[in-house]
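A short worksheet on the structure shown next.
Every protein chain but one is kept in place in this view of the complex.
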Amino acid sequence: MQVGLTHYLIVSALLFCLGLYAVLTRRNAVAILMGIELMLNAANVNLVAFNKYVAPAALSGQVFALVVITLAACEAGVGLALVMAAYRNLETVHVDEINLMKW
Amino acid sequence: MGELAAFIILSAIALVSAVVVVTSGNIVRSALSLVPTFLGVTGLYILLQAEFVAGIQVLIYAGAITVLILFVIMLTEGGTGLRVRQVNEQVAAGLLATVVLAGLLIGVFLRTDWPRGPGALPQYTAEAIGRTFLTTAVLIFEVTSLLLLVSLIGAIIVARRER
Amino acid sequence: MTINWPLEVVKAVLAAVIVFTFLAVIGAMLGVLLERKIGGWIQSRLGPKHVGRQGLLQTVADTIKLLQKEHITPHAADVAIFNTAPLIVAVAGLLDWIVIPFAPGLIVRDLNIGVLFFAAMASLTVVGILAGGFASNNKYALLGGLRSASQMISYELPLAAALIAVAMEAGTLSTVSIVEAQARQGWFVIWQFPAFVIFMIAATAEVNRVPFDLPEAESELVAGYFSEYTGMRFALFQLGEYAEMFAMAALATTLFLGGWKGPILPPLVWFFIKMYAIVFFLMWMRWTYPRLRLDQLLNLSWKLLLPAGLVWILITGYRITF
Partner (left out) sequence: MLLLDWLYVGVFAVVGLAMAALPLAIVWALAPRFPYPQKRLTYESGVVPFGQAWAQFNVRYYLFSLVFVIFDVEVIYLYPWAIVFQALGKFAFVEMLIFLVILLVGLAYAWRKGALEWA
């Protein structure tokens, strides 16, 4: 049996859903960011797989994967800076305890 | 045959350690499990002949983002969070939503017949990517540098202690 | 051409066993002996002298001793991570060697992204060190791990800048092609001298050697991130560190000193002469310079080496383009 596009798509769907699960259920903001990183990785697998199987002549998929990696790094940097700021001011990194805006 | 075996092994590495990432009660173990996940995904890139992207994946994800996450864990909760509940009340709902979404996505993927484009991947992807960035994707390339600048400034402003 | 996959797997396993044994014997064991002998020579003392002729078997004896040692796991440690961390460091040190060309045809694999691969594997070491420092649950170890990690990430960037300058000069990332390019254009240590200087400083810092050995400063931090490690687990950290140091020396040889090229003597001999010259230089530095302070160390990287590296990339680009 040959490995085809569908195989990669299924693996990336599973990876994406694992990331989503972390985002939905974790209390620790850092763990939520890790979930987002997993989702971005899943998206990257899709991009590169489509590049190979659907449009091999152009390299747009791989180029976009690089841009997504860049975005992931920026997101991690800014997101974790927010976590640090929240920890400094509120002494917690648990998102369900950060509820000052809630009345 | 060999390709299928490699695919199964690499996907298993990525998915099993991703399960550890999302379920472990110890946040440091979660963060360290990210490394095998990223390396498994790197292997998938290799199977997809995206050599350059694979190298970048190791350099950025495994070598930089994981380190950043580990630093933040040690600067905030660290190992002291071991006895703290790590999940919120919506575990059941989250699990349900996740399983439904996974089922939907896989169902869609199995039913769709993807078109196959003409041509072949270039042998030497690093060079081809460089060409793409400097010719057709030049706007993305320059905007990326602005994005990096903005996020650097933003993150420094947010993280710095006010004097 | 069809590839005989099972045969290739067997060949790969053999190559891995050979390279790993080579690193453990020629790299770590001989490296430690050289370090002590050269240290003795520079400081006008004898160094190891009793085991074997002129102390030549000292590290063999040390290895046997370490093999018999008890593994002590501190009760407060995170056992799973504590055991995995030395493995990560050792394997990352091994993987660097895949792209090092010893002689024509004598390279494990000439990867298309060779230099980038090297940088990526070197960056994995940081994770192992941070994990080891954290898992010990010891204040010295954790502080050593954090310091080590922040030092290594700081110097990764100047290192990458030097690698990129070389890649620009040669127009490729493959290590074999870089050596070939130097046969045509002359050693890059001449044309890329600033890059060579940046590379050597950054490589010394990257492998945590004096004058950048702050993370494992015995007098301040006990032994840094491996304070709690005993026996073979400690030896694996040492092995990883020496493998990394020799890999850096080998990469410097490949990128700047013309690799295996040289007159009269066989290529392999030239390669080892150049590599050991750089190793000797690193050891010489260790016994000559005092340790830097943490703020001096970070300033050197961020305020001098990184801007200098980026400007040098622009200068090189300008020179080649116009």
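Per-chain numbering from 1; labels A, B and C assigned in written order.
Here is the rule we go by: a residue touches a chain if its C-beta (ideal position, glycine included) is under 8 Å from a C-beta of that chain, and two chains touch if they have at least 3 such contacts.
For clarity, every value in this text was computed on a predicted model and none was experimentally measured.
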Identify the visible chains that the left-out chain touches across the whole complex.
A, B, C
Touching residue (missing chain; options C:9, C:46 or C:80)
C:9
For subunit A, which residues reach the chain that was dropped from this view?
66, 69-70, 73-74, 76-77, 80-81, 84, 88
Applying the definition given at the start, please give the residues of subunit B touching the unseen chain.
3, 6, 43, 46-47, 49, 51-52, 56, 59-60, 63-65, 67-68, 71-72, 74-76, 78-80, 123, 126-127, 129-131, 133-135, 138, 141-142, 144-146, 148-149, 151-153, 155-157, 159-161
Residue ranges of subunit C at the interface with the undisplayed chain
3, 5, 8-9, 12-13, 15-17, 19-20, 67-76, 83, 86-87, 90-91, 94-95, 98, 108-113, 116-117, 134, 136-143, 146, 149-150, 153-154, 156-157, 160-161, 164-165, 167-168, 171-173, 222, 227-228, 231-233, 235-236, 239, 294-295, 298-299, 302-303, 306-307, 310, 313-314, 317-318, 320-322
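Just so it is clear, only the chains that are shown with their structure count from here on.
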Nearest whole angstrom, what separates the Cα centre of subunit B from the Cα centre of subunit C?
28
The subunit B residues in contact with subunit A across the complex are 3-4, 7, 11, 14-15, 18-19, 21-22, 27, 30-31, 34, 37-38, 41, 44-45, 47-50, 52-53, 56-57, 60-61, 64-65, 68-69, 72-73, 75-77, 81, 84-88, 90-91, 93-95, 97-99, 101-102, 105-106, 109-110, 114-122, 125, 128-129, 132-133, 137, 140, 144, 147-148, 151-152, 154-156, 158-159, 161
In the complex, subunit B touches subunit C at residues 2, 26, 28-29, 32, 35, 51-52, 55-56, 58-59, 62-64, 66-67, 70-71, 74, 79, 124-126
Across the complex, what residues on subunit C touch subunit B?
5, 78, 80-81, 84, 88, 111-113, 116-117, 119-121, 123-124, 126-127, 130-131, 134, 137, 142, 146, 149, 153, 156, 173
